[in-house]
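Only a single protein chain was left out; the remaining protein chains are all shown in position.
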Amino acid sequence: MDIRVQAEPFDFGAECANFGQGRRDVGAVVTFMGVVRDDSGALTEMEIEHYPGMTERAIAKIAQQARDRWALADVKVIHRHGRMRPGEAIMMVATAARHRKAAFEAAEYLMDYLKSRAPFWKKEYGADGAQWVAAKDEDEDALSRW
Amino acid sequence: MDIRVQAEPFDFGAECANFGQGRRDVGAVVTFMGVVRDDSGALTEMEIEHYPGMTERAIAKIAQQARDRWALADVKVIHRHGRMRPGEAIMMVATAARHRKAAFEAAEYLMDYLKSRAPFWKKEYGADGAQWVAAKDEDEDALSRW
Amino acid sequence: MIEVLYFAWLRERIGQPRERVETRAQTVAELVEELKSREERYAVAFSDLSAVRVAVDQELTDFSAPIVGAREVAFFPPMTGG
Partner (left out) sequence: MIEVLYFAWLRERIGQPRERVETRAQTVAELVEELKSREERYAVAFSDLSAVRVAVDQELTDFSAPIVGAREVAFFPPMTGG
């Protein structure tokens, strides 16, 4: 299990390269990468605030729950904080399991929980000033399926 | 859109590295890698037979359907044929979309259709001889959700 | 003349990957009946059609599909890609 909370960029390709490899019991690897998207065309930067200490604890707990529930062979979560620009990777998760259903479900579970239960807050900076990204009802609702 | 049917191994990390990058309208990238799994502990090799010509057509059609349905910014499918050993990558898909729900759904759709509608047949070689892998009812049933 | 292809265990049971067939069959089902009546190995391979899938000119279809004018017909078990 590999969990990292960091300000530095990470290399998605390199993180995917060896994940879940070299085992005979892994049939499926799923990865997800979240990227800074610019819907308005006016986004200059995104800043992510976090709660040092609690962030690591919350992610470790979520990852362990996924690992137990889907009998994962491996899990990886990397989440950045600080400032980043459109097109930059914000975070990633990776899951390795025997079957594709488990790998997909576990990755979606991780994403749903990281979205609403890990202490990160996004702020967008644009031509027209800065504003905090509001949590969406649908993100909270997504948790009910698990 | 990048579709490849090949005997050669591919580098999953390198294929993930630049996928969906350098765009302002991509918020989510999902990748899936299928790996030769050895459930019995006695698998020495897996051989994948395919139908040259139809394979490429079938995958292109499935990928185009996913692209249209989820308004994907990009899609990649790589599927190997020939012989490979436990732990080796068989195939991968990657999807890039605005939101995570679309990226996940499209990747699962691609997998469900590649599993049962692309002309590949797996044969397992082990200590106790060789046998064709039987299609599972659950794989056929998985198509009904789309 | 139509090119007939076999894959996986159908190829193994019939003993060849492809052959050119002279036929007046109008549909896939008629072609199968014709092959089955020719030799025992075809009768065995096509004994349970629920385990056989078919593509006409590289498009998946069913046994009622017409084959008049088609270039190739392929028979194979349910696919196991991914």
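As written, the chains take the letters A, B and C, and residue 1 is the first residue of each chain.
The working rule: a residue touches a chain if its C-beta (ideal position, glycine included) is under 8 Å from a C-beta of that chain, and two chains touch if they have at least 3 such contacts.
Keep in mind it's a predicted model, so treat the numbers as computed, not measured.
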item	value
Neighbouring shown chains of the undisplayed chain, as defined at the top	A
Residue among A:Arg4, A:Arg23 or A:Lys123 touching the omitted chain	A:Lys123
Touching residues (missing chain, whole complex) on chain A	34, 49, 51, 53-54, 57-58, 79, 90-91, 111, 114-123, 132-135, 140
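We adopt the following convention: only the chains that are shown with their structure count from here on.
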item	value
Euclidean distance of C-alpha centroids - chain A vs chain C, Å	48
Multi-chain contact sites of chain C, meaning residues that touch two or more partners	82
Residues of chain A engaged with two or more neighbouring chains	100
